[in-house]
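With one protein chain removed, the remaining protein chains of the complex are shown where they sit.
Labels A, B and C are assigned to the chains in the order they are written; within every chain, residues are numbered from 1.
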Amino acid sequence: MAQVQTNEPARIFNMYKKMLLIRAFEEAAAENFHAGNVRGSVHQYIGEEAIAVGICENLRNDDLLTSYHRGHGHSIAKGADPRAMMLELFGRVGGTSGGKGGSMHIADFSVGMLGANGVIADGCTISVGAAQAIKLLKQDKIIVNFIGDGGINRGPFMEALNWAKVYELPVLFVCENNQIAATTTTKTVTAGDGIEARAKSYGIPAITIDGNDLLLVDRTAARIVDEIRAGSGPQLIQAMTYRLKGHYAHDEALYRNPSEVESALKNEPMPRTETWLKDQGVSIEEIEKAKDEAKKLMANYVSDAHEAPWPDISDAFTDVQDVGSPAEGTNL
Amino acid sequence: MAQVQTNEPARIFNMYKKMLLIRAFEEAAAENFHAGNVRGSVHQYIGEEAIAVGICENLRNDDLLTSYHRGHGHSIAKGADPRAMMLELFGRVGGTSGGKGGSMHIADFSVGMLGANGVIADGCTISVGAAQAIKLLKQDKIIVNFIGDGGINRGPFMEALNWAKVYELPVLFVCENNQIAATTTTKTVTAGDGIEARAKSYGIPAITIDGNDLLLVDRTAARIVDEIRAGSGPQLIQAMTYRLKGHYAHDEALYRNPSEVESALKNEPMPRTETWLKDQGVSIEEIEKAKDEAKKLMANYVSDAHEAPWPDISDAFTDVQDVGSPAEGTNL
Amino acid sequence: MTKMTYAEAARLALKEEMERDSTVWALGEDLGFEGGMGGQYKDLQAEFGIDRIVDTPISEATIMGAAIGAALAGTRPIAELRFSDFAMCAVDELVNQAAKARYMFGGQARVPMIARMPIGIRGGIAAQHSQSPEAWYTHVPGLVVVTPATPADNRGLLKAAIRCDDPVVYMEHKGLWGTEGEVEENDSHPIPLGIARKVVTGNDLTIVTWSAMVDIVEKAALSLADEGISVEVIDLRTLWPWDRDSVFSSVKKTGRLMVVHEAVQVGGFGAEITSEVSEHLFSMLKAPVKRMGGARIPIPFSIPLEAAYMISKEQIINKSKSFFS
Partner (left out) sequence: MTKMTYAEAARLALKEEMERDSTVWALGEDLGFEGGMGGQYKDLQAEFGIDRIVDTPISEATIMGAAIGAALAGTRPIAELRFSDFAMCAVDELVNQAAKARYMFGGQARVPMIARMPIGIRGGIAAQHSQSPEAWYTHVPGLVVVTPATPADNRGLLKAAIRCDDPVVYMEHKGLWGTEGEVEENDSHPIPLGIARKVVTGNDLTIVTWSAMVDIVEKAALSLADEGISVEVIDLRTLWPWDRDSVFSSVKKTGRLMVVHEAVQVGGFGAEITSEVSEHLFSMLKAPVKRMGGARIPIPFSIPLEAAYMISKEQIINKSKSFFS
C-alpha cells in the first residue's frame, strides 16, 4: 500500500461514501424494478463500485466519460445527481433525460458523462472521436471509456484501440473485467491472453489491476490520467472484478456456482475499503452513519421519484430534430 | 533455400507458369480496361503473384478460399479458368458469373473459390463461418482467407481472428502486406507492431515471411496447411510484398516515390523465381516460351471475350431469389 | 391442437428442423443457458450439443458473416441477433453479402440462412431496443422478410424459413414471446412464404397488418363489427414477398384500405402497399387509402411517452370509422 498522505483517510472516506451512494442507488433501482416502478432493464453495478469511483476521483468535471449498459455507477462517480437519475429510471419529469432515456441511456452532459449505451462497444468509437475533438479544440481534457470484458470482442472496440493510438488521443480505456457477459463466462469466448495483450499489440500501454482495491485503482488512475493529460496517448486499464448480482435485475444468475459468489463476496470492495478505513482510525460509527445516510438519501430520491410528475405526452415529440415534423404519421 | 527434391524444379516451374498466367491476365485486364472493354474497377495483383501461387499449391481442390477486391490472382491460383474469368470481366455469357459480378466479385465455386469481395474484410467473417460448416460436416477441408494490410484495421477482421481461435477453426489467414491501401501508406494508420503481433494477441500462431519468395511461401504454406488440416486451429501468415501498379487500373500511383517502385522492381517475384529456375538448370528458352505461351493464351481469351455474346436482358432478373417477383417495379 | 406460446412454437419448429436436417444449426449470444431472449432455444443446446447451438462472442458482424460463410459451405445456419437493433451492427454483411451472393456470383452460390432479429416494443426498453426496421429489408433485393404474428405461424413460418434456399430476415416480435395460441402439433408442415392469412372476413374495409398489431387490429375489427362496420383483417405474415393477390382481392371487395404497423410510418412498408393499391386499384377505391404507423420519433422510455408512440385499438377504431363519415 502506498504511503498515506495526511488527508488520505478523509479523501478515501469520501470516495467510500460515493461507493455507498452507488450501492444504495443500485439496490433501490432493483427494488423498484421488482416493484414495477422502474421498467426496462436495470444492470446493477454492485460489486464493481471501486473502479468507477477510483477512476473518476482523478478526473476533472470537464473531463469526459462514456459508459456501457451498466452505467449508473460511472454516472454517479462522475458527479451526476443521483436524484435526477432516480427520476429518470422512474421515467419522470426532472429525470436526467426527462424520462426519455431510462437506465440504459443514463447521461449527464453537465458533468461530462456522455451516456451509457445500449449497444455494446459503441461508446468506444464515440470516445475516440470525442478525443479528436478535444485535440482539435486544443483542450487539455481527457476522456475515459468504460467497457465490459464481453464487449472487447466487438470489432468497433478493436478499431477504436487502433484509432486511438494512430492519432495518439487522450483516451483512457477501462475494461471492467467481471469475468462474465450476461450468462457467458467470457474466457470461453475470448481467445488469447485477453485485453491487456490485445491493447499492447496496438502499442497501447496496458495494465491489469485488482479492481476491487479502491486505493490501487485510485493510485493507478492518478498516474495514468496525468500521463494521458500530459500527452502520453491512449492507455488501458483492465480492472478485475466480479458482478455480484445477475446480469440485470430480472436475472437470478442461476448459471453460477453459489460457492463462486460466496468467495467473491469476501473480496468485494465495500468491506475491503471499510477495513482500510478502520485501520486508518475511522470509527465504526462513522462508517455506519455513512451507510445509513446513503440509504436515507436514496429513500428520499425514491419518494421524490414517486411524486414527480409524468412527462406530458407532447414531450414525446420534442428533441427529435430541428427540421421536419416528427408528428407526421402520429396517432395523437 | 530448402533442400531441393528431385521433382522440385519441375514443380516450381509449374508454379512459375501459374504466376505468368496471373501476370498476363492482369496485364490484359488493365489493357482492356483502358480500351474500354472492361468496366468498373480492375485491381491488379501484379508483383504479388508468388503469394497466391505459393499458398494455393498446397491446397486441394475442395479446400476453400475467400479473397478481397484484388482477387484475380487468388482465383487463378486456386484453379479457376482464366478464360471464363476474362469473359466475366468483359461481362459476357460464359463468364464465371455470367457477367453479373465482374472483377470485384470474381468467384469459382467449383474450385472452392468463394469470391472476391468489394467490401474490405467481409471475407474474413465469411471464412470463419465456412470453417464452422467444415467442422460441422466433419470434412477435412481447410479455408484460406486472403486480406490486405489495409483491411486489418476493420473490426470484422479482428472479430474473425478471435472467433477462429475460440472455436479452433481450420482457417489460414494470409495478410498480403503490400504496405499500402489505395493511396495510404498503411503504417501511418496501423498502430503497434502490425498483424503478426495482433494475431498472436489472440493466441493465433503467426509468422511474417517474404511474400515475393515463391519457394519460401510454398514451404511455409506446406507446413502450415498440414498443421491446420491436422487440427492446429487457425494460423496467420503475413506475406510482405509490394503492389507494383496503382491501386486500380485507373490509378497512376503518383503519390509514390518512383525510386521506391524502382527498387521494388528488383525484388519482384517473377525475376526472382526465374533466377532460381535458371540456377536449377531450366533454360532461358523454356522460360521465354512459357512467357510467350501465357501471353498468347491470354490474347486468345481476350479475343474469345470480344466474341462472346452479351447476356440477355432477361438474365438480369434471374438468380435473385426463389420467392417473390424481382421484376415488380421493373421498367422493362 | 395444443396450446403453446409463440416462443415455444418457434422452439418446436427449430427442434423439428434440427432433427430432420443435421445441417441446421444456430449461433448467437447466450443461446445455451439463457435459451434465447424468449426461451426460443430453451434446452436445445443440451439436446443438440454446443456445435449446433453455438454460444458466440459478442461479435454481431461475425455472427452474421459466419452464418453466410456457413451457408455458402453447405449448412443452414440461423444467426440469432437478439434485437433487430443489434442486427444493425451486421447490416453490411446481411445486405452486401447474404442478399447478393447468389446474384453476383451468377447463381453459383446459395445462401440458405436465417437472420433472426426480433422487432418491436416490449415495455420500457427504449430507443435502442425497440425498433421495427422491417421496411428496410423489403427494399433489399435478395432478402425474404417474415413477420409472424401467432404461435402457429411462428412454427410454420420458421420451418419454411429454415428450408428456404435464400436468406430470410426472420422478425419475431418481442412482445409476443409469451402469447398463447393453438398449434397443430402433428402437422409439421411449413407455412408457405408469401401467403397472407385472413384473420377476419369483412366487406366494408380492408385492414392489412402484421406482427404484434394483428391482435390489436383483430380486436378493433370485432368492436367495429358491433357497430355495424364489417372489417376484413389480413395478416400479411411475410412482407417480401407480400401477398398482393389476397390484398388486391380484398380491396376489390371492400373498396377501402388501411394499413397498420408498429414501425415508423414515414418510409414504412405500409407505404408500399397503399401505393400499389392506389396505383393499380384506383377506380375501385371508394375512399382514399390510409396508413397508421408510428410517429417519426425514437422510441421513448417513459410509460406515457412510449404509449404516445404506440397504436391503440381505440385509435384504429376511430380511424376506421373516419372512412365512413
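Simple rule for what comes next: a contact is a pair of C-beta atoms (placed from the backbone, for glycine too) under 8 Å apart; a residue touches a chain by one contact, two chains touch by 3 or more.
These numbers were taken from a predicted model, which means no experiment stands behind them.
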Chains in view that touch the one left out, judged over the entire complex: A, B, C
Touch with the omitted chain, as defined above, among A:Leu59, A:Val166, A:Leu236 or A:Ala249: A:Val166
Identified contact with the non-displayed chain, of A:Leu20, A:Leu114, A:Leu244 or A:Ala264: A:Leu114
Given C:Thr201, C:Ser278 or C:Asn318, the one touching the chain that is not displayed: C:Ser278
In chain A, positions touching the absent partner: 64, 66, 95-101, 105, 107-110, 114-115, 117-119, 122, 124-137, 143, 155-156, 159-160, 162-163, 166-167, 318-326
Residues belonging to chain C that touch the chain removed from view: 85-86, 88-89, 91-92, 95-96, 99-100, 103-104, 126-128, 131, 133, 135-136, 138-142, 240, 263-264, 266-272, 274-275, 278-280, 282-283, 285, 287-291, 295-298, 300-301
Interface with the unshown chain - residue positions in chain B: 39-41, 91-92, 95, 97-102, 104-105, 117-121, 150-151, 153-156, 181-184, 188-190, 255, 310-313, 315-317, 320, 324-332
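Keep in mind that, in the parts below, only the chains that are shown with their structure count from here on.
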Chain B and chain C, separation of their C-alpha mean positions in angstrom: 40
Contacts with two or more other chains, residues of chain C listed in rising order: 56-57, 59, 61-62
Junction residues of chain B - those touching two or more other chains: 155-156, 159, 162-163, 166
